[in-house]
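Worksheet: one structure, shown below.
Missing here is one protein chain; the remaining ones are kept as they sit in the complex.
Let's look at chain A:
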Amino acid sequence: MAEDEMFNLLRGLSFLLIVRDVSSYTLTAVQVWSVHAIGPSSGKGTPDYMKSQSKNQAISNDRERSSTASSRCPSQRTTVRQQVSCAVTHRPTDGGCLTPITTCMNIARQVLNCPLFNIHYRRFCTSQYTMTSRHANSKRIQGLDKNVWVAFTSLAADPSIVNLGQGYPDIPPPSYVKEALAKAASVDQMNQYTRGFGHPSLVKGLSQVYGKVYGRQIDPFKEILVTVGGYGSLFSTMQGLVEEGDEVIIIEPFFDCYVPMVRMAGAKPVLIPLRLKSGKTTITSADWVLDPDELSSKFNSKTKAIIINTPNNPIGKVFTRDELQMIADLCIKHDTLCFSDEVYEWLIYRGHQHIKIATLPGMWDRTITISSAGKTFSVTGWKLGWSIGPEHLIKHLQTVMQNTLYTCPTPLQEAVAQGMLLNCELMGQPECYFTSLAEELEGKRDRMAAIVQEAGMTPVIPEGGYFMLVDVTSLNQDLSHVTDDEGEAYDYKFVKWMIKEKKLAAIPVTAFVGDESKKQFEKYIRLCFIKQDSTLDAAEKILKNWTKI
C-alpha cells in the first residue's frame, strides 16, 4: 500500500489496533485516535504526555490515562518496539473497531513503521487480547526499570578504562574490619540469624558512637534500625512513611534512587534545584545554594517529607547550620518529616563541619537520619547501613524490615560493630578512621582538581564526600556525531564519548536531576576520587593528553 493511500485511509480514522510484540510475547491493544502528516510544526499540538520523553514523565502520565479496565496492562514502553513519534489531535470515537482485526494489524504494522506519520496512540489492553497479562509487572514499578548505573556500568566495565564513574573505593578497607569479619565468621553462632532490627552488639555500638555525636542517649533497640546499606534505609523509610497522595521534596542534584523510591511508594516527587551563586572564580560546592523563597513555595499540606543529603552526592555540598535551620523551620511550620541522607558524614574537609539536622530544636522527633557502613569503612560491598530516629517513626521502618528481608547478615554486622567500637575510642584523634580517611581524601580531592584544571575543565571543589563535579563547557567538545538519540542530554553524550575516545569513565550529572533542571546541569560530569594513586595517575595521564589525539 502506498504511503499516501494509507494516509488517506487512516486520516480521520480512529480504531483499535492489536499489535504483537514478538520479543516479549505480548499482545498489546493500541487505540489510535487519528493521524496527520508530520509537518514543520509537528511539535505543536503535542499532547503533554508525549512532550517529555523522560523515563519518569511519560509513563506516569500514561498511567493517569489508562482506564480501569486496564488494570493488568503491561504498559512498559519497551514492550512495543516500533519507533513511534506522534502528534495527534484527539477525535471522538464512534465506538468499536471499524475494520477487521487482521486488517487493523496489517495497517498497524505498516503505519507504526512509517516515519512519515505522526500517530498518537494510547496503549492499553484487555485480558482478552493479552496473552501474558498475568506475567505483567505491578503498577508500582511502571517506568522504574531504567537506571543510570545499569546503562553506564557495562560501558565502563572494560578493564582498560579508567573508571572514575561509580562511587566506590578501589583503595583497601582498614585491615581490622576485614580481620573482624574473618573472626566473626569463625564463631558458629555468627553464621546464623541474629536480631531482625539489628545485631545487638552493632546497635549498642552505634548507640555509643552516635550518642556522642548527637549529644543525647539513643535507644539501641527502639531508635536504630540496621538495613542493607544506606539504600535499604532509604527504602524502609519511604515504604514505612510515604504513600499515595503524599508529596516529597527532593533537592537537585540528588542521588538518583530518591525519585524512583518516592514513586514506588505511590507519592509525588517535588524537585527544587541548588543554584549556582554567580561571580566567583574558584567554584566550590558552597556556591550552590537553595533559594529560600523557592523552597518555601514547594511546601504545602500534602508535603510528607523533604529529603536532604549532606554531604551531597554529587556536588559535595555540606549544608551549613543556617541552611539546615531554614529547612528545619519549614519542616516545623508545615509539620513535615525530614529524611536526612548522611552516608558521607565523616568525609568532611578542612574548614567545614557536618551538622546533623536532627540535632536542631524540634527536629529529632521528625527526622530519620541515614548512615552507611560501606561509606564509613570503605566496604561498599558489605551493604550495611542504619536509620536513626525517634521510636514513633523507627517502628514503622522496623515493620517494613520484618516484611521485606527480616534481618541483615550476622558476621558483617559483628565486624562493623567491632569497627565502630574501636573508632569510638579514638574519636577526635588522628588515628580514628573517620578522621584519617577524610585527610587522605582531601589530598586526592586537591590532586583531582588540579589535574582537571590542567585539562581545561572547571572543577567544583567539594566540601565533603568523594565526588567532584566538573564543568566541561570550556572544552567546547563537538558531540553532534555521538549518538542517534536526539533527546539525550549533553553530559550523557560527553561521558559516552569520553569513555570511548579517552578511555576515562565518569557519570553524567543530569542523571541526578529532573527534566526541568537538565539544562542547568548538562555541562557537568561527576568524577569519583576515592581511588588509589595508580588510578589517579592513569587519569592524570589521560587528562594531560586531552588536547592531543
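Criterion: contacts are C-beta pairs under 8 Å (C-beta built on N, C-alpha and C of every residue); 3 or more make two chains touch, one makes a residue touch a chain; residues count from 1.
Simple rule for what comes next: contacts and distances are computed from a predicted model.
Only one chain is not pictured, and the protein name UniProt records for it, out of "Trafficking protein particle complex subunit", "Kynurenine aminotransferase 1", "DNA-directed RNA polymerases I and III subunit RPAC1" or "Tubulin delta chain", is "Kynurenine aminotransferase 1". Shown as candidates are A:N313, A:T380 or A:S517; the residue that touches the absent chain is A:T380.
Within the set A:I355, A:I388 or A:L412, the residue that contacts the chain not displayed is A:L412. Considering A:S160, A:S278 or A:N403, the position touching the chain not shown turns out to be A:N403 (whole complex). By the touch criterion stated above, the residues of chain A touching the omitted chain are 24-25, 71-72, 132-141, 144-145, 147, 149-150, 166, 168-173, 178, 181-182, 185-186, 188, 190-196, 215-223, 228-229, 231-232, 235, 239-243, 257, 260-261, 264-265, 332, 335, 337, 359, 361-362, 364-366, 378-384, 392-393, 395-396, 399-400, 402-412.
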